[in-house]
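Every protein chain of the complex appears in place save one, which is left out.
In order of appearance the chains are A and B, and numbering begins at 1 in each one.
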Amino acid sequence: MGDGMATAAAAIRVRGVSHRFGEEGEQRFVRALADTSLDVARGELMCLIGPSGCGKSTLLNVIGGLMAPSSGGVEVLGKAVAGPLPHDIAFVFQESALFPWNTVIENIELGMTFQGVAKAARAERAGRALEAVGLGEFAQHYPAQLSGGMRQRAALARALSLETPILLMDEPFGALDEQTRMILGEDLSVLLARSGRTIVFVTHSLGEAVFLADRVAVFSARPGTVKQVIAVDEPHPRKPEFVTSTKFTALRNQLYGLLHDEIRKAVLGLGEAARGEAGPA
Amino acid sequence: MAEKTTSLRHRDALASRLVQAGFLAAVVLLWYLAATRWGVNRLLLPNPVAVFDDLVDILRTGEYIDDLKVTLGELAAAFSISVTGGVTLGYLISRSPYAIRVFEPLFAAIYSIPIILFLPLFVLFFGLGPASKIALGAAISFFPIAINTIAGFGTVDRLLVTAARSMGASDYRLFRHVLLPAALPVILAGLRMGFTIALLSIIGSETLASLAGLGHRIVHLAEAMEMARMFAYIVFVIAIAAILNAVVSALEARGRWN
Partner (left out) sequence: MELSAAAARRSLAASPAVRYLARRPWAARLIVIALLVGLWEVAARWLVDPLFLSPPSRVVAALGTVFATRGVPAALQLTLFELTVAFAIAVAAGLVLGLAIGLQPFARRSFFPVVLLLYGMPQVTILPLFILFFGIGAASKIAFGVTHGVFPVIVTVVAGVQNLKPILLTSAPSMGASRWQIFRHVIFPHMVPSFFAGMRLGMSGVLLGVLLAELYVSIAGIGYFTTLFTQNFDPTRLLGLIGVLAAMAIALNAIVRRTEAHFARWRAG
(Lines give C-alpha, C1' and ligand atoms only; values in the text may rest on other atoms or scores of the structure.)
Protein backbone atom coordinates (compact mmCIF):
# COMPACT_ATOMS: atom_id res chain seq x y z
CA MET A 1 0.00 0.00 0.00
CA GLY A 2 1.33 3.42 -0.78
CA ASP A 3 0.35 6.84 0.37
CA GLY A 4 -0.61 9.59 -2.03
CA MET A 5 2.89 10.87 -2.64
CA ALA A 6 5.04 9.77 -5.55
CA THR A 7 8.58 10.76 -6.40
CA ALA A 8 9.84 14.01 -7.88
CA ALA A 9 8.55 13.39 -11.44
CA ALA A 10 4.97 14.13 -10.44
CA ALA A 11 2.83 15.46 -13.27
CA ILE A 12 0.10 16.60 -10.91
CA ARG A 13 0.52 17.72 -7.33
CA VAL A 14 -2.58 18.27 -5.24
CA ARG A 15 -1.84 19.94 -1.92
CA GLY A 16 -4.38 20.38 0.86
CA VAL A 17 -7.34 21.04 -1.40
CA SER A 18 -10.62 21.67 0.39
CA HIS A 19 -13.79 22.88 -1.23
CA ARG A 20 -17.10 24.16 0.06
CA PHE A 21 -20.21 24.97 -1.95
CA GLY A 22 -22.25 27.82 -0.54
CA GLU A 23 -21.84 29.46 2.84
CA GLU A 24 -22.18 27.88 6.24
CA GLY A 25 -25.80 28.08 7.34
CA GLU A 26 -27.21 28.23 3.81
CA GLN A 27 -29.40 25.43 2.67
CA ARG A 28 -27.09 24.48 -0.15
CA PHE A 29 -23.96 24.40 1.99
CA VAL A 30 -21.87 21.33 1.26
CA ARG A 31 -18.34 20.46 2.23
CA ALA A 32 -17.26 18.54 -0.84
CA LEU A 33 -13.57 18.01 -0.18
CA ALA A 34 -11.51 18.15 3.00
CA ASP A 35 -7.75 18.64 2.92
CA THR A 36 -7.01 16.34 0.00
CA SER A 37 -3.45 15.74 -1.12
CA LEU A 38 -2.34 13.52 -3.94
CA ASP A 39 0.47 13.12 -6.46
CA VAL A 40 0.07 11.69 -9.93
CA ALA A 41 3.24 10.55 -11.64
CA ARG A 42 3.99 11.18 -15.29
CA GLY A 43 2.65 8.53 -17.59
CA GLU A 44 0.56 6.95 -14.88
CA LEU A 45 -3.18 6.23 -14.93
CA MET A 46 -4.61 7.16 -11.54
CA CYS A 47 -8.18 6.20 -10.74
CA LEU A 48 -10.24 8.11 -8.23
CA ILE A 49 -12.93 5.98 -6.69
CA GLY A 50 -15.32 6.59 -3.82
CA PRO A 51 -18.97 6.79 -2.80
CA SER A 52 -21.37 9.23 -4.44
CA GLY A 53 -20.87 12.83 -3.45
CA CYS A 54 -17.36 12.30 -2.11
CA GLY A 55 -15.96 15.06 -4.29
CA LYS A 56 -14.07 13.09 -6.92
CA SER A 57 -15.52 15.10 -9.79
CA THR A 58 -15.00 18.31 -7.84
CA LEU A 59 -11.34 17.42 -7.42
CA LEU A 60 -11.06 16.68 -11.12
CA ASN A 61 -12.51 20.10 -11.97
CA VAL A 62 -10.08 21.74 -9.55
CA ILE A 63 -7.12 19.91 -11.09
CA GLY A 64 -8.26 20.96 -14.54
CA GLY A 65 -8.61 24.60 -13.55
CA LEU A 66 -12.38 24.70 -14.09
CA MET A 67 -12.94 25.54 -10.44
CA ALA A 68 -10.95 27.40 -7.83
CA PRO A 69 -10.81 25.45 -4.55
CA SER A 70 -11.85 27.09 -1.27
CA SER A 71 -8.36 26.37 0.01
CA GLY A 72 -5.26 24.56 -1.08
CA GLY A 73 -3.80 24.39 -4.56
CA VAL A 74 -2.77 22.23 -7.47
CA GLU A 75 0.41 22.19 -9.51
CA VAL A 76 0.37 20.71 -12.97
CA LEU A 77 3.71 20.05 -14.66
CA GLY A 78 5.34 22.45 -12.29
CA LYS A 79 2.86 25.29 -12.88
CA ALA A 80 0.28 26.46 -10.36
CA VAL A 81 -3.24 25.98 -11.69
CA ALA A 82 -5.29 29.21 -11.91
CA GLY A 83 -7.59 28.47 -14.83
CA PRO A 84 -8.02 26.05 -17.72
CA LEU A 85 -4.78 24.80 -19.25
CA PRO A 86 -5.85 23.84 -22.76
CA HIS A 87 -2.32 22.93 -23.84
CA ASP A 88 -1.65 20.69 -20.89
CA ILE A 89 -5.00 19.19 -19.93
CA ALA A 90 -7.85 17.70 -21.96
CA PHE A 91 -11.16 16.55 -20.49
CA VAL A 92 -13.53 13.73 -21.28
CA PHE A 93 -16.86 14.19 -19.51
CA GLN A 94 -19.45 11.60 -18.53
CA GLU A 95 -22.03 12.90 -20.90
CA SER A 96 -20.97 13.51 -24.40
CA ALA A 97 -19.93 17.13 -24.63
CA LEU A 98 -19.92 16.95 -28.39
CA PHE A 99 -21.59 19.85 -30.15
CA PRO A 100 -24.73 18.39 -31.71
CA TRP A 101 -24.81 20.77 -34.67
CA ASN A 102 -21.38 19.69 -35.89
CA THR A 103 -20.26 16.42 -37.42
CA VAL A 104 -17.78 14.26 -35.55
CA ILE A 105 -14.81 15.57 -37.47
CA GLU A 106 -16.02 19.16 -37.18
CA ASN A 107 -16.22 18.65 -33.42
CA ILE A 108 -12.63 17.50 -33.28
CA GLU A 109 -11.38 20.28 -35.48
CA LEU A 110 -13.31 22.81 -33.41
CA GLY A 111 -11.55 21.61 -30.27
CA MET A 112 -8.24 22.29 -31.98
CA THR A 113 -9.50 25.71 -33.10
CA PHE A 114 -10.22 26.57 -29.49
CA GLN A 115 -6.80 25.39 -28.46
CA GLY A 116 -5.14 27.43 -31.17
CA VAL A 117 -3.85 24.78 -33.55
CA ALA A 118 -2.98 26.08 -37.01
CA LYS A 119 -5.69 25.49 -39.58
CA ALA A 120 -3.49 23.43 -41.88
CA ALA A 121 -2.69 20.88 -39.20
CA ARG A 122 -6.23 20.31 -37.97
CA ALA A 123 -7.64 17.97 -40.57
CA GLU A 124 -4.76 15.56 -40.40
CA ARG A 125 -4.64 15.40 -36.63
CA ALA A 126 -8.40 14.93 -36.50
CA GLY A 127 -8.20 12.07 -38.94
CA ARG A 128 -5.47 10.38 -36.92
CA ALA A 129 -7.36 10.74 -33.66
CA LEU A 130 -10.47 9.20 -35.20
CA GLU A 131 -8.47 6.25 -36.51
CA ALA A 132 -6.94 5.76 -33.07
CA VAL A 133 -10.39 5.25 -31.51
CA GLY A 134 -11.72 3.25 -34.43
CA LEU A 135 -14.20 5.79 -35.74
CA GLY A 136 -12.50 6.55 -39.04
CA GLU A 137 -15.62 5.76 -41.04
CA PHE A 138 -17.89 7.98 -38.99
CA ALA A 139 -16.17 11.31 -39.51
CA GLN A 140 -19.13 12.86 -41.31
CA HIS A 141 -21.78 11.59 -38.91
CA TYR A 142 -23.61 13.78 -36.44
CA PRO A 143 -23.47 12.86 -32.74
CA ALA A 144 -27.18 12.10 -32.73
CA GLN A 145 -26.56 9.40 -35.32
CA LEU A 146 -24.07 7.57 -33.13
CA SER A 147 -24.55 5.19 -30.22
CA GLY A 148 -23.51 6.23 -26.70
CA GLY A 149 -20.31 4.25 -26.90
CA MET A 150 -19.35 5.77 -30.23
CA ARG A 151 -20.07 9.25 -28.94
CA GLN A 152 -17.71 8.72 -26.04
CA ARG A 153 -15.10 7.41 -28.45
CA ALA A 154 -15.51 10.60 -30.44
CA ALA A 155 -15.17 12.64 -27.26
CA LEU A 156 -12.00 10.71 -26.48
CA ALA A 157 -10.72 11.33 -30.01
CA ARG A 158 -11.30 15.04 -29.52
CA ALA A 159 -9.33 14.96 -26.28
CA LEU A 160 -6.53 12.96 -27.89
CA SER A 161 -6.28 15.26 -30.89
CA LEU A 162 -5.41 18.10 -28.54
CA GLU A 163 -2.16 16.24 -27.83
CA THR A 164 -2.04 17.26 -24.20
CA PRO A 165 0.25 15.41 -21.81
CA ILE A 166 -2.59 15.02 -19.31
CA LEU A 167 -6.09 13.59 -19.74
CA LEU A 168 -8.80 14.07 -17.10
CA MET A 169 -11.74 11.70 -17.47
CA ASP A 170 -14.87 12.04 -15.35
CA GLU A 171 -16.71 8.70 -15.42
CA PRO A 172 -16.48 8.72 -19.21
CA PHE A 173 -18.06 5.28 -19.53
CA GLY A 174 -20.60 5.80 -16.75
CA ALA A 175 -23.62 6.10 -19.02
CA LEU A 176 -22.74 3.05 -21.11
CA ASP A 177 -23.71 -0.57 -20.76
CA GLU A 178 -21.37 -3.12 -19.22
CA GLN A 179 -20.20 -4.67 -22.46
CA THR A 180 -19.35 -1.37 -24.13
CA ARG A 181 -17.50 -0.36 -20.99
CA MET A 182 -15.33 -3.46 -21.13
CA ILE A 183 -14.36 -2.89 -24.75
CA LEU A 184 -13.67 0.80 -24.28
CA GLY A 185 -11.63 0.04 -21.16
CA GLU A 186 -9.44 -2.37 -23.07
CA ASP A 187 -8.99 0.14 -25.89
CA LEU A 188 -8.09 2.86 -23.42
CA SER A 189 -5.44 0.64 -21.90
CA VAL A 190 -3.93 0.09 -25.34
CA LEU A 191 -3.94 3.81 -26.06
CA LEU A 192 -2.29 4.53 -22.75
CA ALA A 193 0.50 2.10 -23.42
CA ARG A 194 1.12 3.70 -26.79
CA SER A 195 0.99 7.36 -25.87
CA GLY A 196 2.46 7.58 -22.39
CA ARG A 197 -0.02 10.23 -21.29
CA THR A 198 -0.85 10.92 -17.69
CA ILE A 199 -4.50 10.10 -17.02
CA VAL A 200 -6.72 10.77 -14.02
CA PHE A 201 -9.86 8.69 -14.29
CA VAL A 202 -12.91 9.01 -12.00
CA THR A 203 -15.08 5.93 -11.74
CA HIS A 204 -17.68 4.20 -9.63
CA SER A 205 -16.84 0.78 -10.88
CA LEU A 206 -14.40 -1.34 -8.84
CA GLY A 207 -13.60 -3.61 -11.75
CA GLU A 208 -12.94 -0.71 -14.06
CA ALA A 209 -10.62 0.89 -11.52
CA VAL A 210 -8.54 -2.25 -11.05
CA PHE A 211 -8.42 -3.00 -14.77
CA LEU A 212 -7.32 0.45 -15.86
CA ALA A 213 -5.35 1.99 -13.05
CA ASP A 214 -1.70 1.96 -12.14
CA ARG A 215 -2.80 3.33 -8.80
CA VAL A 216 -6.23 3.72 -7.27
CA ALA A 217 -6.99 6.52 -4.81
CA VAL A 218 -9.85 5.52 -2.55
CA PHE A 219 -11.94 8.41 -1.21
CA SER A 220 -13.85 8.60 2.01
CA ALA A 221 -17.48 9.69 2.19
CA ARG A 222 -18.27 13.40 2.10
CA PRO A 223 -16.35 15.52 2.95
CA GLY A 224 -14.02 13.56 0.75
CA THR A 225 -10.37 12.97 1.37
CA VAL A 226 -7.95 10.34 0.19
CA LYS A 227 -8.35 7.38 2.47
CA GLN A 228 -5.78 5.15 0.84
CA VAL A 229 -3.91 4.65 -2.41
CA ILE A 230 -3.51 1.15 -3.80
CA ALA A 231 -1.02 0.17 -6.47
CA VAL A 232 -1.91 -2.20 -9.31
CA ASP A 233 1.33 -3.63 -10.52
CA GLU A 234 0.49 -4.82 -14.03
CA PRO A 235 1.92 -3.48 -17.28
CA HIS A 236 -0.17 -1.79 -19.92
CA PRO A 237 -1.70 -2.76 -22.31
CA ARG A 238 -3.76 -4.96 -20.00
CA LYS A 239 -5.08 -8.18 -21.45
CA PRO A 240 -8.69 -9.30 -21.03
CA GLU A 241 -7.34 -12.34 -19.13
CA PHE A 242 -6.21 -10.03 -16.36
CA VAL A 243 -9.81 -9.65 -15.28
CA THR A 244 -10.08 -13.31 -14.34
CA SER A 245 -6.70 -13.54 -12.62
CA THR A 246 -6.33 -14.02 -8.85
CA LYS A 247 -4.35 -10.78 -8.60
CA PHE A 248 -7.29 -8.91 -10.06
CA THR A 249 -9.75 -10.53 -7.69
CA ALA A 250 -7.55 -9.84 -4.67
CA LEU A 251 -7.18 -6.20 -5.57
CA ARG A 252 -10.88 -5.87 -6.26
CA ASN A 253 -11.70 -7.39 -2.89
CA GLN A 254 -9.27 -5.06 -1.21
CA LEU A 255 -10.96 -2.10 -2.84
CA TYR A 256 -14.34 -3.41 -1.85
CA GLY A 257 -13.25 -3.70 1.74
CA LEU A 258 -11.96 -0.14 1.80
CA LEU A 259 -15.02 1.26 0.08
CA HIS A 260 -17.80 -0.64 1.71
CA ASP A 261 -17.87 1.34 4.94
CA GLU A 262 -17.58 4.63 3.11
CA ILE A 263 -20.46 3.75 0.82
CA ARG A 264 -22.59 2.80 3.80
CA LYS A 265 -21.73 6.09 5.43
CA ALA A 266 -22.69 8.00 2.31
CA VAL A 267 -25.93 6.11 1.79
CA LEU A 268 -27.07 6.28 5.41
CA GLY A 269 -26.33 9.97 5.46
CA LEU A 270 -23.89 9.99 8.34
CA GLY A 271 -21.52 12.90 8.60
CA GLU A 272 -21.64 15.73 6.12
CA ALA A 273 -23.61 13.69 3.60
CA ALA A 274 -26.63 14.19 5.87
CA ARG A 275 -27.25 17.55 4.28
CA GLY A 276 -28.57 15.68 1.31
CA GLU A 277 -28.17 18.48 -1.20
CA ALA A 278 -26.00 17.84 -4.17
CA GLY A 279 -22.76 19.61 -4.69
CA PRO A 280 -21.97 18.96 -8.31
CA ALA A 281 -19.68 16.05 -7.48
CA MET B 1 -49.11 7.81 -29.80
CA ALA B 2 -46.97 5.71 -32.13
CA GLU B 3 -44.36 7.46 -34.22
CA LYS B 4 -45.41 7.77 -37.83
CA THR B 5 -43.07 6.88 -40.61
CA THR B 6 -42.06 9.66 -42.96
CA SER B 7 -44.23 8.40 -45.79
CA LEU B 8 -47.28 8.24 -43.54
CA ARG B 9 -46.63 11.78 -42.38
CA HIS B 10 -46.34 12.95 -45.96
CA ARG B 11 -49.61 11.26 -46.75
CA ASP B 12 -51.26 12.98 -43.78
CA ALA B 13 -49.91 16.36 -44.85
CA LEU B 14 -51.16 15.79 -48.39
CA ALA B 15 -54.57 14.74 -47.11
CA SER B 16 -54.76 17.90 -44.97
CA ARG B 17 -53.88 20.05 -47.94
CA LEU B 18 -56.55 18.37 -50.03
CA VAL B 19 -59.17 18.93 -47.34
CA GLN B 20 -58.20 22.59 -47.09
CA ALA B 21 -58.35 23.01 -50.86
CA GLY B 22 -61.70 21.25 -50.93
CA PHE B 23 -62.99 23.50 -48.19
CA LEU B 24 -61.96 26.61 -50.09
CA ALA B 25 -63.58 25.31 -53.25
CA ALA B 26 -66.80 24.61 -51.35
CA VAL B 27 -66.75 28.09 -49.85
CA VAL B 28 -66.33 29.68 -53.25
CA LEU B 29 -69.15 27.56 -54.63
CA LEU B 30 -71.49 28.51 -51.79
CA TRP B 31 -70.46 32.11 -52.19
CA TYR B 32 -71.27 31.99 -55.88
CA LEU B 33 -74.65 30.46 -55.25
CA ALA B 34 -75.43 32.92 -52.47
CA ALA B 35 -74.52 35.92 -54.58
CA THR B 36 -76.20 34.87 -57.80
CA ARG B 37 -79.02 32.42 -57.07
CA TRP B 38 -80.06 32.96 -53.51
CA GLY B 39 -80.50 36.69 -53.70
CA VAL B 40 -78.07 37.88 -51.07
CA ASN B 41 -77.70 41.62 -51.24
CA ARG B 42 -75.01 42.69 -53.70
CA LEU B 43 -74.03 45.38 -51.23
CA LEU B 44 -73.00 42.73 -48.75
CA LEU B 45 -71.77 39.92 -50.91
CA PRO B 46 -70.41 40.68 -54.35
CA ASN B 47 -70.42 38.17 -57.16
CA PRO B 48 -67.26 36.07 -56.96
CA VAL B 49 -66.80 36.42 -60.68
CA ALA B 50 -66.76 40.19 -60.28
CA VAL B 51 -64.24 39.80 -57.48
CA PHE B 52 -62.06 37.63 -59.67
CA ASP B 53 -62.25 40.12 -62.52
CA ASP B 54 -61.27 42.93 -60.19
CA LEU B 55 -58.39 40.90 -58.84
CA VAL B 56 -57.08 40.26 -62.32
CA ASP B 57 -57.45 43.93 -63.12
CA ILE B 58 -55.60 44.96 -60.00
CA LEU B 59 -52.72 42.62 -60.81
CA ARG B 60 -52.61 43.54 -64.44
CA THR B 61 -52.60 47.28 -63.99
CA GLY B 62 -50.24 47.12 -61.07
CA GLU B 63 -52.62 49.20 -59.01
CA TYR B 64 -51.52 47.34 -55.93
CA ILE B 65 -47.88 48.33 -56.23
CA ASP B 66 -47.92 51.60 -54.32
CA ASP B 67 -49.84 50.21 -51.39
CA LEU B 68 -47.76 47.05 -51.37
CA LYS B 69 -44.58 49.09 -51.30
CA VAL B 70 -45.82 51.08 -48.34
CA THR B 71 -46.83 48.01 -46.38
CA LEU B 72 -43.71 46.00 -47.16
CA GLY B 73 -41.54 49.02 -46.48
CA GLU B 74 -43.10 49.48 -43.07
CA LEU B 75 -42.70 45.76 -42.42
CA ALA B 76 -39.03 45.76 -43.39
CA ALA B 77 -38.26 48.78 -41.23
CA ALA B 78 -40.20 47.54 -38.22
CA PHE B 79 -38.74 44.05 -38.41
CA SER B 80 -35.16 45.32 -38.76
CA ILE B 81 -35.58 47.44 -35.66
CA SER B 82 -37.16 44.69 -33.59
CA VAL B 83 -34.61 42.06 -34.68
CA THR B 84 -31.65 44.27 -33.87
CA GLY B 85 -33.10 45.40 -30.55
CA GLY B 86 -34.62 42.09 -29.58
CA VAL B 87 -31.61 39.88 -30.29
CA THR B 88 -29.11 42.30 -28.75
CA LEU B 89 -31.13 42.93 -25.61
CA GLY B 90 -32.10 39.26 -25.41
CA TYR B 91 -28.44 38.20 -25.56
CA LEU B 92 -27.35 40.74 -22.94
CA ILE B 93 -30.12 39.68 -20.56
CA SER B 94 -29.36 35.99 -21.11
CA ARG B 95 -25.85 36.43 -19.72
CA SER B 96 -27.15 36.72 -16.18
CA PRO B 97 -29.60 34.20 -14.69
CA TYR B 98 -30.76 36.91 -12.32
CA ALA B 99 -31.47 39.31 -15.18
CA ILE B 100 -33.43 36.56 -16.89
CA ARG B 101 -35.56 36.11 -13.77
CA VAL B 102 -36.18 39.84 -13.59
CA PHE B 103 -36.89 40.65 -17.24
CA GLU B 104 -38.39 37.55 -18.80
CA PRO B 105 -41.67 37.63 -16.81
CA LEU B 106 -41.86 41.36 -17.45
CA PHE B 107 -41.63 40.85 -21.21
CA ALA B 108 -44.09 37.97 -21.12
CA ALA B 109 -46.58 40.07 -19.16
CA ILE B 110 -46.38 43.02 -21.53
CA TYR B 111 -46.68 40.74 -24.55
CA SER B 112 -49.86 39.18 -23.18
CA ILE B 113 -51.95 42.31 -23.72
CA PRO B 114 -52.87 43.56 -27.22
CA ILE B 115 -50.22 46.22 -27.71
CA ILE B 116 -52.16 47.52 -30.70
CA LEU B 117 -54.14 49.29 -27.98
CA PHE B 118 -51.35 51.86 -27.92
CA LEU B 119 -51.71 52.70 -31.59
CA PRO B 120 -53.52 56.02 -30.96
CA LEU B 121 -50.54 57.11 -28.87
CA PHE B 122 -48.16 56.32 -31.69
CA VAL B 123 -50.43 58.15 -34.14
CA LEU B 124 -50.57 61.15 -31.84
CA PHE B 125 -46.80 61.15 -31.62
CA PHE B 126 -45.77 60.17 -35.15
CA GLY B 127 -48.80 61.14 -37.21
CA LEU B 128 -50.74 59.09 -39.70
CA GLY B 129 -47.73 58.29 -41.87
CA PRO B 130 -45.58 55.14 -41.97
CA ALA B 131 -43.62 56.14 -38.87
CA SER B 132 -46.42 55.25 -36.46
CA LYS B 133 -46.93 51.86 -38.11
CA ILE B 134 -43.21 51.13 -38.05
CA ALA B 135 -42.96 52.13 -34.41
CA LEU B 136 -45.92 50.00 -33.37
CA GLY B 137 -44.81 47.05 -35.49
CA ALA B 138 -41.33 47.22 -34.00
CA ALA B 139 -42.71 47.54 -30.48
CA ILE B 140 -44.97 44.52 -30.82
CA SER B 141 -42.56 42.20 -32.63
CA PHE B 142 -39.75 43.05 -30.22
CA PHE B 143 -41.22 40.82 -27.54
CA PRO B 144 -41.37 37.35 -29.10
CA ILE B 145 -37.89 37.96 -30.50
CA ALA B 146 -36.40 39.07 -27.19
CA ILE B 147 -38.19 36.35 -25.22
CA ASN B 148 -36.99 33.63 -27.58
CA THR B 149 -33.45 35.00 -27.71
CA ILE B 150 -33.31 34.93 -23.93
CA ALA B 151 -34.61 31.36 -23.93
CA GLY B 152 -32.22 30.29 -26.67
CA PHE B 153 -29.07 31.63 -25.06
CA GLY B 154 -30.28 30.91 -21.57
CA THR B 155 -30.77 27.21 -22.12
CA VAL B 156 -27.47 26.39 -23.79
CA ASP B 157 -26.19 23.16 -22.22
CA ARG B 158 -23.71 24.33 -19.58
CA LEU B 159 -21.60 21.26 -20.20
CA LEU B 160 -20.87 22.42 -23.74
CA VAL B 161 -19.69 25.78 -22.42
CA THR B 162 -17.48 24.06 -19.82
CA ALA B 163 -16.02 21.76 -22.46
CA ALA B 164 -15.24 24.67 -24.77
CA ARG B 165 -13.60 26.64 -21.96
CA SER B 166 -11.52 23.63 -20.99
CA MET B 167 -10.20 23.53 -24.54
CA GLY B 168 -9.17 27.15 -24.37
CA ALA B 169 -12.04 28.89 -26.14
CA SER B 170 -11.91 32.67 -26.02
CA ASP B 171 -15.08 34.70 -25.36
CA TYR B 172 -15.51 35.43 -29.04
CA ARG B 173 -14.91 31.84 -30.11
CA LEU B 174 -17.26 30.61 -27.41
CA PHE B 175 -20.01 32.88 -28.72
CA ARG B 176 -19.49 32.12 -32.37
CA HIS B 177 -18.94 28.37 -32.19
CA VAL B 178 -21.00 27.33 -29.18
CA LEU B 179 -23.55 29.85 -27.92
CA LEU B 180 -24.84 31.03 -31.27
CA PRO B 181 -25.32 27.64 -32.96
CA ALA B 182 -26.87 26.22 -29.79
CA ALA B 183 -29.34 29.06 -29.48
CA LEU B 184 -30.10 29.47 -33.16
CA PRO B 185 -33.17 27.20 -33.57
CA VAL B 186 -35.02 28.92 -30.73
CA ILE B 187 -33.98 32.38 -31.90
CA LEU B 188 -35.11 31.63 -35.43
CA ALA B 189 -38.50 30.49 -34.12
CA GLY B 190 -38.74 33.82 -32.32
CA LEU B 191 -37.85 35.67 -35.50
CA ARG B 192 -40.55 33.85 -37.39
CA MET B 193 -43.13 34.71 -34.74
CA GLY B 194 -41.91 38.29 -34.67
CA PHE B 195 -42.22 38.56 -38.44
CA THR B 196 -45.74 37.18 -38.47
CA ILE B 197 -46.92 39.45 -35.68
CA ALA B 198 -45.21 42.46 -37.26
CA LEU B 199 -47.06 41.85 -40.51
CA LEU B 200 -50.38 41.49 -38.71
CA SER B 201 -49.77 44.59 -36.60
CA ILE B 202 -48.88 46.68 -39.61
CA ILE B 203 -51.89 45.64 -41.63
CA GLY B 204 -53.99 46.16 -38.51
CA SER B 205 -52.67 49.63 -37.83
CA GLU B 206 -53.09 50.55 -41.49
CA THR B 207 -56.71 49.47 -41.13
CA LEU B 208 -57.18 51.60 -38.03
CA ALA B 209 -55.33 54.78 -38.87
CA SER B 210 -53.43 55.36 -42.05
CA LEU B 211 -53.28 57.22 -45.33
CA ALA B 212 -51.72 54.48 -47.41
CA GLY B 213 -50.86 50.82 -47.45
CA LEU B 214 -52.83 47.66 -48.09
CA GLY B 215 -54.85 47.80 -44.87
CA HIS B 216 -55.88 51.33 -45.62
CA ARG B 217 -56.82 50.41 -49.18
CA ILE B 218 -59.29 47.83 -47.91
CA VAL B 219 -60.87 50.33 -45.52
CA HIS B 220 -61.08 52.93 -48.26
CA LEU B 221 -62.89 50.52 -50.55
CA ALA B 222 -65.24 49.49 -47.74
CA GLU B 223 -66.17 53.07 -47.06
CA ALA B 224 -66.77 53.58 -50.79
CA MET B 225 -68.88 50.41 -50.76
CA GLU B 226 -66.84 49.01 -53.66
CA MET B 227 -67.45 45.51 -52.45
CA ALA B 228 -66.02 43.49 -55.31
CA ARG B 229 -62.76 45.39 -55.35
CA MET B 230 -62.50 45.23 -51.57
CA PHE B 231 -62.94 41.47 -51.63
CA ALA B 232 -60.28 41.28 -54.33
CA TYR B 233 -57.84 43.16 -52.14
CA ILE B 234 -58.69 40.97 -49.17
CA VAL B 235 -57.84 37.90 -51.23
CA PHE B 236 -54.66 39.60 -52.40
CA VAL B 237 -53.51 40.51 -48.88
CA ILE B 238 -54.27 37.02 -47.54
CA ALA B 239 -52.23 35.55 -50.39
CA ILE B 240 -49.30 37.90 -49.76
CA ALA B 241 -49.37 37.09 -46.06
CA ALA B 242 -49.46 33.36 -46.78
CA ILE B 243 -46.51 33.59 -49.17
CA LEU B 244 -44.41 35.67 -46.79
CA ASN B 245 -45.15 33.33 -43.89
CA ALA B 246 -44.28 30.29 -45.98
CA VAL B 247 -40.95 31.84 -46.97
CA VAL B 248 -40.12 32.74 -43.39
CA SER B 249 -41.05 29.27 -42.15
CA ALA B 250 -38.85 27.69 -44.78
CA LEU B 251 -35.94 29.90 -43.75
CA GLU B 252 -36.46 28.96 -40.12
CA ALA B 253 -36.48 25.27 -40.95
CA ARG B 254 -33.16 25.59 -42.73
CA GLY B 255 -31.52 26.96 -39.62
CA ARG B 256 -32.51 24.01 -37.47
CA TRP B 257 -30.00 21.34 -36.58
CA ASN B 258 -32.26 19.37 -34.23
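Simple rule for what comes next: a contact is a pair of C-beta atoms (placed from the backbone, for glycine too) under 8 Å apart; a residue touches a chain by one contact, two chains touch by 3 or more.
Since this is a predicted model, take the numbers as computed values, not measurements.
> In the complete assembly, which of B:L8, B:L30, B:V49 or B:L121 touches the absent chain?
Within the whole complex, the residue contacting the unshown chain is B:L121.
> Of the listed residues B:A135, B:M167, B:I203 or B:A228, which contacts the missing chain in the full complex?
Of all options in B:A135, B:M167, B:I203 or B:A228, contact with the hidden chain holds for B:I203.
> Over the whole complex, note the residues of chain B touching the chain we left out.
Missing-chain contacts on chain B: residues 1, 15-17, 19-20, 23-24, 44, 98, 101-103, 105-106, 109, 112-114, 116-121, 123-125, 162, 165, 199-200, 203-204, 207-208, 215, 218-219, 222-223, 230, 234, 237-238, 241-242, 245.
Just so we're on the same page, only the chains that are shown with their structure count from here on.
> Distance from the CA centroid of chain A to that of chain B, rounded to the nearest Å?
50
> In their shared complex, at which residues does chain A touch chain B?
Residues of chain A touching chain B: 64-66, 84, 86-87, 89-91, 93, 95, 97, 99-102, 110-111, 113-116, 144, 162.
> Can you tell me which positions in chain B touch chain A when the two form their complex?
Residues 159-160, 162-170, 173, 177-178, 181-182, 184, 257-258 of chain B touch chain A in their complex.
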